[in-house]
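After this line comes subunit A, so read on.
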Amino acid sequence: MPNFIMSYLDSKEALTPGSAGSQFWALIYVLIIFAGVSVAVIAMNWIERKLLAHFQVRLGPMRVGPHGLLQPIADAVKLMIKEDIIPAEADQLVFWFAPMIGLLAAFTVYTVIPFGPSQAVSDMNIGILFMLGVSSLGVLGIVVAGWASNSHYPLIGALRSSAQMVSYEVAMGLAVVSAILMTSLNASGTGTLSMIGIVQAQQQQGVWFIFKFFPLGLIAFAIFAIAMVAETNRAPFDLAEAESELTAGYHTEYSGLRWSLFMLAEYAAMIAVSSIAVTLWLGGWMRPFPNLLHAPAWDFIFSLFPGLTFLALAAIALIGVARMPAHSFFRIQRIGLAVFAALLGFVALLLLVIAVAGRSADMSVAGRFNDGIDHVYWFVLKVAVFMYLFIWYRATWPRYRFDQLMKIGWKVMLPISLGVLIVTAIVGVIFS
Partner candidate 1 sequence: MPWTSPMVEKYRRQYGSGLDAQTYLGQNYLAVNRSLIPDILRLLRDEEQFDYCVDITAVHYPKREKQFDVVWILYSFPRNERVRVKTQIADGASIPSSVSIWPTANWLEREVYDMFGITFDGHPDLKRILLPDGWKGHPLRKDYGILQQDKEWVQINLGIESGQ
Partner candidate 2 sequence: MSAYKNDQTNDASNRALSSLDRSNLDLKTPDKTYLDSNELIINMGPQHPATHGVLRVILKLDGEKVLGTECVIGYLHRGVEKIAENRTYTMFAPYVDRMDYCAAVSNGLGYCEAVEKLMNVEAPPRAQYIRVILTELQRIASHQLWLGTHALDIGAMTPLFYTFRDREEILKIFEKYCGARLTTHAFRIGGCQYETYAGFEKDVKNFLTFFAPKIDEYEALLTTNRIWLERTKNVGVISGADCIALGVTGPVLRASGVKWDLRKAQPYAAYSKFDFEIPTGENGDTYDRYLVRMQEMRQSMRIVEQAVDAIPEGPIMGKVPKVIKPPVGEIYHSIEAPKGELGYFIVSDGSTQPYRLRVRPPSFVNLQALDLMVRGLLVADVIAVIGTIDIVLGEVDR
């Protein structure tokens, strides 16, 4: 193997490629994250449709592939070959690049998301600030798209969403500050804005910040969890694209691939804000009870989880194979699902082998892989819970009206988050 690959694998210190100055690995990470997020968005598409369908006593996509597994691919192909319509009266140039702004903003934040102590593109000193800043650029894409369409509904949608995002950013920012304040409760008295540093602070203090100064951390987390739904324009705060009022809001005039870029940006932003929540309050990459159950045996048991999860998925797919109607029409579907199950099983096996091989806590290649898989697994699992919540909200709640939304943002969430910040500061001074 070339040296520059080994240099990373052999490295004794866990550093992100950005901090280590390794462009090669940074590039690899960027590509992995880009591909991973894109795949996650596609998977989210399928999962959302399936979950919503089951919430609503129907089956959801069933035709394209077994249980509609290939539906997102069919959707993507359809969107790509659809005609890209730019209205004659639209501002051509701005209309053309508006979706890119949102997409760029949504994907840029992934550079600092820590999937593990060294599994991030870079560990910036201003990590969380960078994330909030760049994700706040996403609103530009929406505003500009609504304006460039030169049409009433998109304009109203854009106005709504920019007002909404700017308002909720305030409460969100204050909630974040109260979490950052907690990172400074150490011997040196200096906090950190670095995403990795925030998780490490939780590790050192031995508590996830959601449970810190109960219930202060919990309230701040709740504020953030509400604000992030509003930030990403999801139900029940999806006023910007309120289908029944504004047809489709700011992207009414968009079609085909350009429209799909908006969707991609929206889902990428959902994953990004969930990652912030996980990092700030839910201990990031840490597995449950890292301090309480810290014996090597426990480490080994928890490191089996990724493999077991895939094993469970494979089992579910196998049950699906068995339950498929015995009709020749379903033969190809059954084979497809069986292959899918086999694939999942293979991944499970691989993960289990790595877990067993890397159980000794030394810095062997397998050990490092094992650690990395563990970290990424727990991080992704926590994010997935948030993704499920997003879908659940959408299935359950009606939509808020615009003035009510603003009222909640400014008159309820902002004072509460301000109060929590002040109380957190006071409590922090008293107890440290």
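In picking the candidates, the idea was that all candidates are chains of the complex that A comes from, given by their letters.
Keep in mind that, in the parts below, contacts are C-beta pairs under 8 Å (C-beta built on N, C-alpha and C of every residue); 3 or more make two chains touch, one makes a residue touch a chain; residues count from 1.
All of these numbers come straight from a predicted model, not from anything done at the bench.
Picking from 1 or 2, the partner of subunit A by touch in this complex is candidate 2. If you check the complex, the residues on subunit A that touch candidate 2 are 52, 55-58, 152-153, 156, 160, 235-236, 238-239, 242-247, 394-404.
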